[in-house]
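Working notes, structure below.
== chain A ==
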Amino acid sequence: MIIVNYIASIILIVLGLYTVCTKKNLIKVVLGLGIIDYGVNMLIVSFGFNDGGTAPIYQMSDLLNGVSTKFFVDPVPQALTLTSIVIGACVDAMALSLVIMIYRKYKTINADEVRRLNG
Partner candidate 1 sequence: MEILKSIFYILVFPGALFTMVAGLWLAGVDRKVIAKMQKRIGPPILQPTYDFFKLMGKETIVPRVANRLVFLGAPVIGFISLAIIMLFIPIFGFTAFSGSADLIVILYLITISGVALIVGGSSSGSPYAGIGISREMVTMMSYELPFVIILLTVAKKVGGADLVFSMDAIGAWQRANGSLLFQWSMIPAALAMLLVIPAEVGVQPFDVAEAETEICEGPLIEYSGAALGVFKLNTAMKMIIMTGLFTSLFLGGFTTGIVALDVLIFVAICTVLTLLCMTTIHAVTARLKIEHLFRFYWTFVAGLAMASLILVWCGL
Partner candidate 2 sequence: MFKKLINNSAAKSPWIYHVNSGSCNGCDIELVACLTPRYDAERFGFKLAGTPRHADIVVVSGPITSQSKDRLIRTLAQVPEPKCVVSIGSCPQSGNVFKGSYSVEAPLEKFCHVDVAVAGCTPKPEAIMEGLYKAALLLKEKREAMSK
Partner candidate 3 sequence: MMQHFPVLAVMLLFLSAFIVEIFGAKSKAVAQGIAMIAATVSAGLIYALIKPVMIDGQIISYWMGNWAPVEEYAIGIGYEVDALSLFFALLVVTTFWLSGLYSIGYMNKDHHLGHYYTLYLMLSGSVLGLVMTGDIFNLFVMVEIMTFASVALTAFRNFSEGALEGAFKYLVIGSMGSSFTLTGIALLYAECHTLNMAQIASILAGGLSPTAIAAFGLIIAGFGVKSYMVPFHTPAADAYTVAPTSISMIFSGMVNKAGVYGMIRMIYIVFRAMDKGTVQQMLAIFGAVTMFLGVTMALAQHEFKRLLAFHSISQIGYVITAVSLGSALGLTGGLFHAMNHTLFKGLLFLTAGAVLKQVGTTNLDKLGGLSKRMPHTTICFLVGAGAISGLPPFNGFASKWIIYQAIYTKAVESGKFVYVLCTICALVVSVMTLASFIKVTQAVFFGQLRKEHENVTEAPFSMRLPMYIMALLCTASGVFYDFVNKYLLHPAANAALNISKYIDAMMGPGYAANARVSDMSVEPVAFSYWNPIIWLVLFGVLFIGAALVILGGRNERGQILSSSDPSQAKYDTFFSGEKEMYSQVGGSDLFWGFKSNWKGYYKFMEAIHSGIVNDYASMAVVGTAVICLCMFLFMR
């Protein structure tokens, strides 16, 4: 039932985009970015999934025999996801710190009022 994962991740991405595009609260915008990230991460992990697979761990005996009897999921997407999660966390941290600074300076976090650079 891997298709559920795909649909769910697409829903997450669209939800995130919706949040970013419509919510005027800057913190909600940052949350939207986070949601997009989770959707994408979920998509990547799902790509590596094989039904019935196990962790990609070899035992010494397997290697010595030269054949692997194990059927495992693709490890690369998981590595990618880890990297991506770290990056996503960085984005959120940075964005939130910027929001705090903006609040100190502008006394508001309403996107309609944080628009001194325009035109």
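Convention: a residue touches a chain if its C-beta (ideal position, glycine included) is under 8 Å from a C-beta of that chain, and two chains touch if they have at least 3 such contacts; residues count from 1.
On the choice of candidates, all candidates are chains of the complex that A comes from, given by their letters.
What you see is a predicted model; the values in this text were computed from it and never measured.
Touch between chain A and the candidates 1, 2 or 3 in this complex is found for 3 only.
Listed in rising order, the residues of chain A touching candidate 3 in the complex are 13, 17, 20-24, 26, 29, 33, 36-37, 40, 43-44, 47, 74, 76-77, 80, 83-84, 87, 90-91, 94-95, 98-99, 101-102, 105-106, 111-112, 114-119.
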